[in-house]
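Okay, structure first, notes after.
With one protein chain held back, the other chains of the complex are shown just where they sit.
Right after this comes chain A.
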Amino acid sequence: MKCFSRYLPYLFRPSSTILSSSCHTEADIISTVEFNPTGELLATGDKGGRVVVFQREQESKNQPHRRGEYNVYSTFQSHEPEFDYLKSLEIEEKINKIRWLPQQNAAYFLLSTNDKTVKLWKVSERDKRPEGYNLKDEEGRIRDPTTITALRPMDLMVEATPRRVFSNAHTYHINSISVNSDYETYMSTDDLRINLWNLEITNRSFNIVDIKPANMEMLTEVITAAEFQPSQCNTFVYSSSKGSIRLCDMRASALCDNHSKLFEEPEDPSNRSFFSEIISSISDVKFSHSGRYLMTRDYLTVKVWDLNMESKPLETYQVHDYLRSKLCSLYENDCIFDKFECVWNGSDSVIMTGSYNNFFRMFDRNTKRDVTLEASRENSKPRAILKPRKVCVGGKRRKDEISVDSLDFSKKILHSAWHPSENIIAVAATNNLYIFQDKVN
């Protein structure tokens, strides 16, 4: 019997295994997490340029308690470090984003990108192999040519092959990629430009947004993220470091420098500080599955926007407002530059985003309830329920609460993903991947 509440708090349980590398090096830090459109596969990219794909186990009568667990399906090296000799710059192999293509045949396709190059990978299974090459059989008779080679079963092998490499189109660092709903094109976004590609063509891309000023000294804002609208192939949005989001229609003109809509909330003058500009910079933008709403994440808040209302967000949720008084020290230790991502659940009723101390937060848009959960080994015994956590802001600290000064700022959850239809979440905490499912066995 399966029962879980429709609204928060969900009862999340960890799987029996926490997927992580045994020894923690910088290269093992997970830099992106993404479910494929069916939720059957989960891909992670790390700083070492590797992609690990997990597959959900099928239901089996023999081991019912292992239903729905994710196991490693394929691992491959997507990007290698490169050196730009012209600029004397090293190009990091860190995978910035992975996006899955919808499945059209037996193979799976995903796009992975580092700072400069996007690659299309095909992940496919092989369970048969051709055997038999002798033209004559054992007794010396010539064999019928049509029976020389036959496919024989073999152990299942999953292989990943690069099918396309889209390179040399970006001067600045690529921060996001987004597959269009037409399944033919996708866009890649760097700090100042957005390029549109055809999935089949690697030697040509079209520039659709260019905000580079004629004089670089006049630079005031950069693009931080961009995404296609999930159902309209002509519409996309991009967010800026100034806290604004622009919606563009590709039918209007070839170069979408002029936005169709501008979503911006005026700054609250009472909150002004040295760091106001930094904390208003948007780190992630995501359309809802319905395509009607937009979610943006800046340093301290998550906002949900209605595409029909540009003047202010529909909802604003405080993720960790207790950090507002600590901005100076967060600036010193560089934490203020952390780019948190945000995700919708399948029904667009709950949104989730990460915080520090391996905390992540969920906000139910309907009941306005929110919960703080922690991704840690101690709290993640199999089949245990995740206990809500609380940060104590001031005054007396209760027993289970943690004070702001005790937060570990080196443990941050920047990347997470939510299964497209079920209540399964994948949370990346540094080099560990936690998968939580909401169900009762």
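One rule holds for everything that comes next: a residue touches a chain if its C-beta (ideal position, glycine included) is under 8 Å from a C-beta of that chain, and two chains touch if they have at least 3 such contacts; residues count from 1.
The rule we apply is simple: contacts and distances are computed from a predicted model.
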item: Omitted chain (choose from "Immediate early response 5", "Exosome complex component RRP41", "Ribitol-5-phosphate transferase" or "NEDD8-activating enzyme E1 catalytic subunit") - UniProt protein name; value: "Immediate early response 5"
item: Given A:T25, A:S273 or A:S290, the one touching the chain that is not displayed; value: A:S273
item: Among A:D191, A:E341 or A:D438, the residue in touch with the chain that has been omitted; value: A:D191
item: Residue among A:Q55, A:S241 or A:S288 that touches the chain left out of view; value: A:S241
item: Residues of chain A in contact with the chain not shown; value: 84, 87, 89-92, 94, 115, 171-173, 175, 191-192, 213, 215-222, 224, 241, 269-270, 272-275, 277-278, 281, 328, 331-332, 334, 337
